[in-house]
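Here the complex is missing a single protein chain, while all its other protein chains stay put.
Per-chain residue numbering starts at 1, and chain names A, B and C are given in the order in which the chains are listed.
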Amino acid sequence: MNRGFGSDNHSPVHPWLFESLNQVNHHHAPSYGTDEFTLKAILKIRSVFDWKDLQVLFVFNGTAANVLALKTLCQSYQSVLVSDVSHLNVDECAAPEMVGRVKLIPLPSKQGKLQLKDLKQALIRRGDQHFSQVAGISITQPTELGTVYSPEELQEICRWAQAQGLFVHVDGARLHNALSFLKLSPADLFNKYQVDALSLGGTKNGFLFGEAVLFKKEHPEALYYRKQITQLPSKTRYIAAQFLAYYERQLFHEIAEHQHQLAQLLEKGLIERGICPEYPVQSNAVFVKLEPQWIKEIRKSHFFYVWDEHTKVCRLMMSWDSKVEDISSFLSQIDSLQGGLR
Amino acid sequence: MNRGFGSDNHSPVHPWLFESLNQVNHHHAPSYGTDEFTLKAILKIRSVFDWKDLQVLFVFNGTAANVLALKTLCQSYQSVLVSDVSHLNVDECAAPEMVGRVKLIPLPSKQGKLQLKDLKQALIRRGDQHFSQVAGISITQPTELGTVYSPEELQEICRWAQAQGLFVHVDGARLHNALSFLKLSPADLFNKYQVDALSLGGTKNGFLFGEAVLFKKEHPEALYYRKQITQLPSKTRYIAAQFLAYYERQLFHEIAEHQHQLAQLLEKGLIERGICPEYPVQSNAVFVKLEPQWIKEIRKSHFFYVWDEHTKVCRLMMSWDSKVEDISSFLSQIDSLQGGLR
Amino acid sequence: MNRGFGSDNHSPVHPWLFESLNQVNHHHAPSYGTDEFTLKAILKIRSVFDWKDLQVLFVFNGTAANVLALKTLCQSYQSVLVSDVSHLNVDECAAPEMVGRVKLIPLPSKQGKLQLKDLKQALIRRGDQHFSQVAGISITQPTELGTVYSPEELQEICRWAQAQGLFVHVDGARLHNALSFLKLSPADLFNKYQVDALSLGGTKNGFLFGEAVLFKKEHPEALYYRKQITQLPSKTRYIAAQFLAYYERQLFHEIAEHQHQLAQLLEKGLIERGICPEYPVQSNAVFVKLEPQWIKEIRKSHFFYVWDEHTKVCRLMMSWDSKVEDISSFLSQIDSLQGGLR
Partner (left out) sequence: MNRGFGSDNHSPVHPWLFESLNQVNHHHAPSYGTDEFTLKAILKIRSVFDWKDLQVLFVFNGTAANVLALKTLCQSYQSVLVSDVSHLNVDECAAPEMVGRVKLIPLPSKQGKLQLKDLKQALIRRGDQHFSQVAGISITQPTELGTVYSPEELQEICRWAQAQGLFVHVDGARLHNALSFLKLSPADLFNKYQVDALSLGGTKNGFLFGEAVLFKKEHPEALYYRKQITQLPSKTRYIAAQFLAYYERQLFHEIAEHQHQLAQLLEKGLIERGICPEYPVQSNAVFVKLEPQWIKEIRKSHFFYVWDEHTKVCRLMMSWDSKVEDISSFLSQIDSLQGGLR
């Protein structure tokens, strides 16, 4: 399959990450997270996020990270406020409810982002035994629409949540794209914004597989929940090794920057051609409405997904291995199609 | 960490399997099981097990495979008969009940194996709304104690189950060790014994990660359940590639044979030293009772687990990379300790 | 506590229903739904709803009836479209998700009623393993806001649902209020609208306790689910007896008519005083916005609930024992308060 814009999980494993797998592939290592590489990776992550009490739990994939985070922070009579377009709400086949056993309360979003006024309005009936009690908020950064909460928005939401006794979870499947765009340090998350839990993505950032759940405080029961939701990896060293390389070799930064530059290039090219993306391009995704016949044509050479069946808004996703020539070639095809229209 | 007998998931990835990862690590591939390698691996597995309608679902690990199999075959008002020492019952932190939402009925076992008479006795109160209805049986082959159901035992249990309308699930985390010992073909499972579902292990057979659930008939809902239990792999090609190599390069057979030979060597050496293993050595595990002070001493150079805190029975597990010299060195240490006793 | 407008579950048991309890309170009767009164009540209900294959299951309360209906009609990878103000969504402390193990998709409602256009828009991503699959619709008749779906609205929704292969569940905690208002026969539900399941209320219609789930087709597993969700009544005869009296003595009609007349009387009185109810008064509830200081004052003598903390909309609920004088007295108090304002 040609390189396309289908998803940042369509690309192969980044060579440095693949190399990291090879480097730990010798000797025996104890399983289930008790090996030396896992310990090293945890220490590295604590250092990157500058929070020494951070509990770090490796899991296989992003849905699991989200579910483990919420299951640990909530009881079954509690609920979590989420964006109506969040991965938790629409892309996890009800895993949060059925496996995480937490009710989600989807709220309207603006460019994928939760609005403080909606959060406030949803915080009702506290102490009413008939109503699943709101225990926290989950925000996606960057959002599923490629937009990014600004530092002010983050601050405002986190402060309000903390004042109300609500936890804040961040779904950061592509976290470093947002941090890079905002010029924020990872250390801000736990220090400045005081978030309680983070789903930290690997899979969509060039990993073979692997994500992590980061809790600000230690939750001893999270170890059992990880096992129970079937997400305790046997050979944890192979996830740990990738996280180590990702942070030690500055890949997190390099990949995010590269993807954002390409996304901007595409955005610019589209605007020049009179096609305006649906949302501000703030990470590695460009959402754009395309003619149905164009979609069919372009997808033959540059695969991508139609995001909304009704509106024909399409998602064009940059990967670590996306190239300037992919953008040029895509835009050329637009040119031809526009020419054909005249 | 030195090579030891801790577990067959302590060893590194087999070089041929690691190579298979590298071979698919290029170009883009669609995610979530829709790539060409996944299709090839499915076809290969169907051919190995000689069952053309086989539904094959890749997942990350063994607990997930078991949970997905049972969740698909059962409703929440149904239960499954299992051995009291089964992985399902004692090593999955209640994932079958909480995520698979099926009740387990643990039965006494003999050398890890379910006995037909106990199964018969447990099949009670059919149609009684107060009693969780028995829907099937799960057998582990080889068992957690390294023993193997004989073809006659398998036949007897499967026939009885089918006559009673019960499904048969096989937990085959180390399946090929059993098949190899019994000189059975994988094709027998679905053709001769008519089992309904198989958890087919990769992780404990030299894989970096990856298992499969095999259903005799297609269950369309299993796709949704896989996603819901957080086990839909994004980059499925990396699991598929390993299964392809495992079967195309006859690794399944080679590893099983190698492990069994070493286990027998160890068994023989122990018997010669007057130490009789607890169970017949029929796969890659040797269970043996050791003196507490020996345990402490030997584990320094050859790591292994004490299986039963009370009886001090220890488990010595062969891996694909175990060597004859590991056995010799272990036995020498026994010799020294026995000498020291005199 | 004085008679008020708090809820139709604040009133005592209707004397005829209480009498029915006494009438079966002799001799032994087998438990768990196998007694003669239960059989009689089932036959009576089948006759009232004119559907001979109706499966009738008695349970203790309304939340249970809803949960049992949805649990029986759905698998855990499926979801149900509901109104955002539905009892299922906001008054059952996530029982549908946690015990019924079904995802709810709340849709905006108009006067409490689901709109066909919203239902259509929500029916997306069919066959997509990442998305909990919509399996059905639950409508509340009358709604939580006291409004009633018209026959045309019902027809439209039911036909569309059936064309799409979706089930239709009706939460009928106060069903006969709606039927009475619409001059519809109970027989229309299963015959004309072809609904698949009905939660049929008793508690809010003068019963001591007791509800029923009615399925158009028999679902043998529903018996087990009822027991599992802890809702199999031991002494079922006492629920059955009430349903028998309710239908044999035409109480269902009498209570509904009485309540509606009083609600209309109140509506009329309010309008005459320049206070317009929030929604059309179509059953036994009147929703009206009242001044905060009035609320405090009036609740001393006529208890009622503030429905919306933000808007101060209040709910005034008629019971089987509500009296014309309760309305007069309530309106007089309004008069005094309005006088006091001048």
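The definition used in the following text is that a residue touches a chain if its C-beta (ideal position, glycine included) is under 8 Å from a C-beta of that chain, and two chains touch if they have at least 3 such contacts.
Being a predicted model, the structure only gives us computed values, none of them experimental.
Checked against the full complex, the one of B:Ser31, B:Ser79, B:Ser234 or B:Gln259 touching the unshown chain is B:Ser79. Interface note: of C:Pro30, C:Pro108 or C:Gly165, the residue touching the hidden chain in the full complex is C:Pro30.
Note on the undisplayed chain: of the listed residues A:Thr38, A:Gln133 or A:Gln242, the one touching it is A:Gln133.
Among B:His10, B:Lys103, B:Lys204 or B:His219, only B:Lys103 touches the chain left out of the display. Contact residues of chain B toward the unshown chain are 76-77, 79, 90-94, 97-98, 101, 103, 106, 121, 124-125, 129-132, 309-310.
One chain of the complex is left out; on chain C, the residues touching it are 1-4, 6-7, 9-13, 18, 21-22, 24-31, 35-36, 60-64, 67, 92-95, 98-99, 203-204, 208-209, 224, 227-235, 238, 303, 319.
The chain not shown here touches chain A at positions 32, 75-77, 101, 129-130, 132-133, 221, 223-228, 232.
To be clear about the criterion, only the chains that are shown with their structure count from here on.
The most central chain, judged by the distance from its Cα centroid to the centroid of all protein Cα atoms shown, is A.
Distance between chain A and chain B, defined via averaged C-alpha coordinates, is recorded as 34 Å.
Centre to centre, using the average C-alpha position, chain A and chain C are separated by 42 Å. Averaged C-alpha coordinates put the centre of chain B at 51 Å from the centre of chain C.
Across the assembly, chain A contributes residues 92-94, 98 that each touch 2 or more other chains.
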